[in-house]
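One protein chain omitted, others in place.
Here is chain A:
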Amino acid sequence: MTTRIGVVTFPGTLDDQDALRAVRIAGAEPVSLWHRDKDLHQVDAVVLAGGFSYGDYLRAGAISRFSPVMEPLIEQAKAGMPVLGICNGFQILTEAHLLPGAMLRNNHLHFICRDQKLRVENAGTAWTSDYSAGQEIQVPLKNMDGRYTADEHTLDELEAEGRVAFRYLDGNPNGSLRDIAGITNAAGNIVGLMPHPEHAVEPLIGTGRTDGLGFFTSIIKKLVNA
């Protein structure tokens, strides 16, 4: 049986095609999901891709979070279905309270677009098992609202439980508290990060490396062995 991984397209999503492509290159069957879908078409996992859904109106992710497709997604994610939120997808996951904290405007107020070095802090999530803890990877980063924020208590809890999944290296690009680039829920099935692993899955494009492919091979292994 092929592993089916869905990628949701909202109005204003940009990186759905690259995410679908990354899924295919990793060896799973990519399934396009539409924001108005009321069910998830029996996919085994979902990627919320990057972009500017609903023009980032109100707050990034705030309107998408109430799209019809989010209803079954939230329910199934809470029941253990793996979900990866990249960039705008991460913002949607925080707005939906599937992950704690919130994303704010970059502290320097500029859009940022560069190759970003990260440290994988938690290789135990559904999306990171093909990495090793402490491994350094490089993937593109491109956003306006990438400053991760949460109250001190939440930050301490995330640190204590090993739920800071990725940290920025070689300089904090946006003022994210404690250099946080991505986090996971306690169960490890829901992961969100601002940088873009789906843009770094082939040597010919992006960073010229395939450091992002591990997200997609990790989830396939997890689902096949489930």
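Just so it is clear, a residue touches a chain if its C-beta (ideal position, glycine included) is under 8 Å from a C-beta of that chain, and two chains touch if they have at least 3 such contacts; residues count from 1.
Simple rule for what comes next: contacts and distances are computed from a predicted model.
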| item | value |
| --- | --- |
| Chain not displayed: protein name in its UniProt record ("Phosphoribosylformylglycinamidine synthase subunit PurS", "Cytochrome bc1 complex cytochrome b subunit", "Tat (Twin-arginine translocation) pathway signal sequence" or "Sugar ABC transporter substrate-binding protein") | "Phosphoribosylformylglycinamidine synthase subunit PurS" |
| Omitted-chain contact residue, chosen from A:Arg24, A:Lys78, A:Arg105 or A:Arg178 | A:Arg105 |
| Residues of chain A in contact with the chain not shown | 58-59, 62, 66, 94-95, 100-102, 104-109, 147, 149-151, 175 |
